[in-house]
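Have a look at the structure below before the remarks.
Here the complex is missing one protein chain, while the rest keep their positions.
== subunit A ==
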């Protein structure tokens, strides 16, 4: 709102204010990802049409209107195409707006790009860092001012990240842009960014925050409803930081997180939230779809189809969000539904139905075609009777009569789909074969693996090998030969990378299929029940993002955690054994572990007991009896420690269960279960009541579970008799 209201006054002020230091911007015309393959094999992502205008024009138009005077366009993949396009466009002839291209062939990441720009030494002040696939209409005035003021006070405030509120889906845990749910911790007063996690593991169901975060800041707010707009205001230090840390590749994953973790240099990152203006980045096919719809719904005003913000042909907005160019050939019986854009020179045949779609220029669409939620680029021919649902169809594609494109299909340039052929859902078709080797010229997948680079290369290797194997096999199901794209078809259907198949529906243009959705809802519901079933409170230091967070089994996650805990306890204990630490100190250490993992005394007892047994097992022994002896020795020695955690009967039962578990897993212990149990009783680690209750609990159990109960039957029998006697002789006992 503010942007437009103050538009007039800003228009006159801006140039004056900015003339002192020309505002610069770095535009990365390469996303360094492979999400838009196979399309990006032939054309760079920034030149792909978004509502019939190449994406880079949105970014440049925004930079230009936001008062940026000098833009460095960094081209890497398909750099020639990008440079050619820019040279033939009007961008080079704009007043007060210079566009300079920087070409590189060996950059594989944003980090490389920024290092190269640093070497060129062209940036001499605060700059805007943006990727060429970002759509925005925000005003930079305020954020720049904030950034500069912060810089004056604190020279370590190197970066301001623009964020926007946008709720993620509760079911799939992805934002409306198809990216993963993003967690941010922000200081509400200073707006400093303290924590950033875009790859939170929903299997775990919680995220970790450093305790120091809470200690150092009077208050923090944790958000999962913020969307990263990928618009950054950076100080020149950012470039040198990239040069200093040559392993920084990805802007967010390495650089931003690196700065947040690194407290030696003390660099700070701040956030700026935009409310009424729009900003979003096209990251995958889903965001392509979402942002297209946002543009059609005019959230990006004035960057909308009917405003000629950049050399686009004149399009008129009609009722119900229908945009039509002036020169289209539309049959009277054709039904063009709401939220549709039709480019000039397109011809549409009889009784064709189009809704929620974008049709490019010069397309010819036959009769009885139904197009729903699809993106059809320029000069596409769609013959009679075709059905397209939620597909992306690139330039020059021919879809022959009667063909059907199922949801999520991507047809790359000049593919031909044969008559009556049904292209299966989520398939990606290209005239080029799927590459089996990564070239440095091509985009690399740094952005989307949470793991280090070394691991990535190994993964890509395995994937490549896998693909290699597949393609080497003479055309099997995954890889159709040309002729199998229907009669007269041309193009290879790409196989979906291993592991990617599951994720395919998340990032596709098609909406999430109903079955996946209901699956996710189920998982969420189950999880909710689990949480309500009185699970222990979330530990301090771990904040659960939401009650129903995980679509996976929750038990697995908690078991995971216990294993870590046990290992820690064991390590502590062994240290105590080897370094002769007093029992009191061990207790102190175990207690601190207990607090940090949020465990109860029973867990500690179990853990310690496990370590004791392990220690006993490791002492050299020849026979079962020697083993028992060793156990007795160890137990006697560390009784005090163990006893500390056995305040209640429940904890003692826990120890028995643990013993059972250990005996189950270690065959050496199995035959001597009853003996160990007796020793425990004898050393007064465990009271008879615990053993009896354990026995009672086991009565209902399966036969297999009763193995050890049976083994200890005699002992229990003896105990029972003893206790009965005791009951009789209560008075005596009390002495």
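By our rule, a residue touches a chain if its C-beta (ideal position, glycine included) is under 8 Å from a C-beta of that chain, and two chains touch if they have at least 3 such contacts; residues count from 1.
In the analysis below, contacts and distances are computed from a predicted model.
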Note to self: Can you match the unshown chain of the complex to its UniProt protein name from these: "Ribosomal RNA-processing protein 40", "Exosome complex component RRP45", "Trimeric GatFAB AmidoTransferase(AdT) complex subunit" or "Translation initiation factor eIF2B subunit beta"?
What the structure shows: "Translation initiation factor eIF2B subunit beta"
Item checked: Of A:99, A:185 or A:512, the one touching the omitted chain in the full complex -> A:512
Note to self: Touch as defined at the start, partner being the missing chain; which of A:221, A:314, A:633 or A:717 qualifies?
What the structure shows: A:314
Notebook entry, point to check: Thinking of the whole complex, not just what is shown, which of A:109, A:224, A:300 or A:379 touches the missing chain?
Noted result: A:300
Note to self: To test your reading of the contact rule: which positions on subunit A touch the chain that is missing from view?
What the structure shows: 1, 4-5, 7-8, 10-11, 61, 64-65, 94-96, 137, 164-167, 169, 171-172, 174, 176, 178, 225, 275-278, 286, 289-290, 293-294, 297-302, 307-309, 313-314, 316-317, 320-321, 326, 338-339, 355-356, 373, 390, 510-512, 517
